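Sharing a structure below in structure tokens format, with a few things to ask.
With one protein chain held back, the other chains of the complex are shown just where they sit.
In this document, chain identifiers A, B and C correspond to the written order of the chains, with residue numbering beginning at 1 in each.
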Amino acid sequence: MSNINVGVVGYGYWGPNIVRNFFANAACTLKSVADGRQERLNLLAKIFPSINGVKDAEDVISSPDIDAVVIATPVFTHFGLAKRALQQGKHVLIEKPMTSSVAEADELIELAARKGLVLMADHTFLYTGAVQKMKEIIQTEVIGTPLYFDSARINLGLFQPDINVLWDLAPHDISILTYLITEEPESINATGISHTRNEVENIAYLTVNYSSDFIAHFNCSWSSPVKVRQTLIGGNKKMILYNDLEPSEKVRVYDTGYSHKTEEDKTRIMVDYRTGDVFIPKLSSREALAGVADDFIQSVLQKKDPLSNAQLGRSVVKILEASQLSIKQKGKEVRIK
Amino acid sequence: MSNINVGVVGYGYWGPNIVRNFFANAACTLKSVADGRQERLNLLAKIFPSINGVKDAEDVISSPDIDAVVIATPVFTHFGLAKRALQQGKHVLIEKPMTSSVAEADELIELAARKGLVLMADHTFLYTGAVQKMKEIIQTEVIGTPLYFDSARINLGLFQPDINVLWDLAPHDISILTYLITEEPESINATGISHTRNEVENIAYLTVNYSSDFIAHFNCSWSSPVKVRQTLIGGNKKMILYNDLEPSEKVRVYDTGYSHKTEEDKTRIMVDYRTGDVFIPKLSSREALAGVADDFIQSVLQKKDPLSNAQLGRSVVKILEASQLSIKQKGKEVRIK
Amino acid sequence: MSNINVGVVGYGYWGPNIVRNFFANAACTLKSVADGRQERLNLLAKIFPSINGVKDAEDVISSPDIDAVVIATPVFTHFGLAKRALQQGKHVLIEKPMTSSVAEADELIELAARKGLVLMADHTFLYTGAVQKMKEIIQTEVIGTPLYFDSARINLGLFQPDINVLWDLAPHDISILTYLITEEPESINATGISHTRNEVENIAYLTVNYSSDFIAHFNCSWSSPVKVRQTLIGGNKKMILYNDLEPSEKVRVYDTGYSHKTEEDKTRIMVDYRTGDVFIPKLSSREALAGVADDFIQSVLQKKDPLSNAQLGRSVVKILEASQLSIKQKGKEVRIK
Partner (left out) sequence: MSNINVGVVGYGYWGPNIVRNFFANAACTLKSVADGRQERLNLLAKIFPSINGVKDAEDVISSPDIDAVVIATPVFTHFGLAKRALQQGKHVLIEKPMTSSVAEADELIELAARKGLVLMADHTFLYTGAVQKMKEIIQTEVIGTPLYFDSARINLGLFQPDINVLWDLAPHDISILTYLITEEPESINATGISHTRNEVENIAYLTVNYSSDFIAHFNCSWSSPVKVRQTLIGGNKKMILYNDLEPSEKVRVYDTGYSHKTEEDKTRIMVDYRTGDVFIPKLSSREALAGVADDFIQSVLQKKDPLSNAQLGRSVVKILEASQLSIKQKGKEVRIK
């Protein structure tokens, strides 16, 4: 198989970006796109007259012409579509979050493994220059032992009717956490509030606990007058500030740290601080989604595991699922290990 | 009594600011300052040769010359010193947080009431131009019904050996919350981590829950490479961004909001957003601590209740006490009503 | 004439934006686009298969099908192409700067007037929400009497081989100045430097002088490591800060001012300052170039004068021409009235 035929299911908010990037990928051919809404198919036809637009997802999933399927539909439909596609022998890339539950994720993972198919979650942020640079910085121990991950992703709207703000916004940051920090989390606590009387939280806070003294925290809101996309990652040697709203200076590495020692008489802890230079590395400006498309296609061609693989997608779902449980239990700790 | 004689106990980090402001207040006379460390008394003598420096707090507290005592010592000493001063018939102003526990606060409040003395907590931020302006904005219903309060107060150091980061940093923001939002909180959840193996958290997160759908959240850290002092206060009409690091434009009022309605078939919630102008009011630039000194002295003179009164100080301690309990119980909800 | 047939000459850097906006304008039909480079025509065909791509500008300009021509080619070709189009009876919209000299501008203006054709310069910025809001603010005397206009437009690259940095970057700000400030300038001074040994300045400074005590200054550079797009407009009542790099808060109105009076003994001037609130108005987010296309087409249909008319285009060229002369004369004042 030297050229992969790709079909896309869903041409909504994110679909056009998916289509544009797979269309531009030289190692595959984007054959068909399914969306139930005629106006979306019209839009597709206008921009990409060469692509076959169909109303029924089944016409993509079951087509013998198609080798690989990209699923970009609402979350609650991911599992059904992906399962059907895997059953038809298609490789599958699913929008984040991969599924609505860990059980669904497990079933898909097992099915893909059995059939020898690639199953991948589209955690686009992993393919950004910023996250790739941070991975390199952390892997080469520039920041030393990681101590915390603290993220804020807040803005006004777009309220989702079916999933809360954590399921909507946190997958980006949880996938980054999962990719950068190799230690497995132990438990989570989450709190939140719904201002729309529909049990769908529009503001939520999530703490992820570890058996080491690492901690992660996520602040997500659809109700902020200002847009913030900021993460702090502290190590015992250096610290990173990742501000995704900066046009080019997204990652700043602070030569800042603290260390502690117990005084001789053991009654006091002494803490030393250190501040130093700041370094802002140049980042690759390649479009992240082009990297996703390339990784998916190359994983199919080379029978390799993609970077944003199904296990990572499952880890994200596990934290989201637990967070929902914790909110309903008034912030109680939920173990996830 | 037309002129109040004031004594200060503690001339450490905050003491010089206390002394400078009471020294400058025309309605009182700063008579003596106690600190056990000779080098602090030497420093006092150099800057304020007219003030009597003493080593023993008792020489301030029990002096018949002194009408009112300001206590600016470590938190664990507040109760003992304040109780002794009240017993000696002195009016008392205590640094934030007022006491180490609600029980201590209650005992002081009862004692002060019985003796007809002013008991006040130094929540300096309430006297800033920014907080006064926000109070006015919220009281006149410019932002409509308050929906959330979200605060971050993070920086590098100064690790405290005996109190965690919430007891150190959060009193500022909790006092602002308590002052601005009249609804009483119902419960709290808190999580955190200690990186110094001494059970003193240097990073902590606190959610405060209410019976209405209002929510408050606090992010406190001694371990951030960057300094952040930022609070968002959302209402159903407008929203406030309060950035205390801005030299003059600390308060921004966004004409931003969202409203929701249930669709006729009741299956969906529709949410509308609105963004509009931003307004940055001019703020009073009077030093906040001068306002504290003035309110304390005038409360003594006029037998009135100060703005930063002991009840407010107690409310702050109640939340801090509960947060400590919640952290130890792995984030479990702790009721405070 | 109820629908205008439009042709575009030049499909380089700005051409695709021109084409996209005229293509989307319901009152006209974009018939053909000329560009001498086959790869540009291929790109056009890929995105807009319905538009006729031709190599020779003459096939657009002389086509009997075409009512109006948009010229988006290098500056030195504007005059020849526009003259030929006007001679063929076409309405003409020319990219900024309109021509290479005032003499050329005058000849085109005279020709268009004689033939009763619309001649318009594409000063896109006039159609932005920010400039429209500032026009409204200044026209309604919110800022009082304008006192100064101070603009910086600096970034790294794109060095032009044939025109200096003022001809490249300053037309935006000069057109804004000309649109906002109705007083006619008297003279200019300009200084600058070329770091490429080709007499094409990559850094230049321009002062525009008036018979009143208004002053304007422009700082333009292709050699800055940071991008700045900032203009201050001061009045005797209020002042405006216009930062085009802000995503939405581009215009800030400061209630700041100063007034002066002569002391009684006439020996001293006393100056009072005042600072107050800041107001950030919400701006229209309509794409400016859509407004340009609309104004051009409606001016043709309604035989009206567009906002960015040829006289304004000529005023910009007059200042640019004089600035070149001043730089060559080592900053000497050049009169332009």
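Rule of thumb we're sticking to: a contact is a pair of C-beta atoms (placed from the backbone, for glycine too) under 8 Å apart; a residue touches a chain by one contact, two chains touch by 3 or more.
A quick note: this is a predicted structure, and the numbers were derived from the prediction, not measured.
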Looking at the whole complex, which of C:Thr99, C:Asn189, C:Ser308 or C:Ser323 touches the chain that is not displayed? C:Asn189
Can you say which of C:Gly36, C:Pro74 or C:Gly331 touches the chain missing from this structure? C:Gly331
Selected from C:Ser223, C:Ser248 or C:Gln298 as touching the chain missing from the view: C:Ser223
Please give every residue of chain C in contact with the chain that is not shown. 147-148, 150, 152, 154, 156-157, 159, 161, 187, 189, 191-198, 200, 203, 205, 207, 209, 213-215, 217, 219, 221-226, 232, 234, 236, 239, 241, 254, 256, 258, 260, 262, 268-269, 271, 273, 275, 330-333
Contacts of chain A with the missing chain: which residues? 248-249, 255, 275-282
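Everything that follows uses one rule, which is that only the chains that are shown with their structure count from here on.
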A count of C-beta pairs in contact puts on top the pair A-B
Could you find the chain whose CA centre sits the greatest distance from that of chain C? B
Taking each chain's centre as its mean C-alpha position, how far apart are chain B and chain C in Å? 53
Mark out which residues of chain B touch at least two other chains, giving numbers and ranges. 275
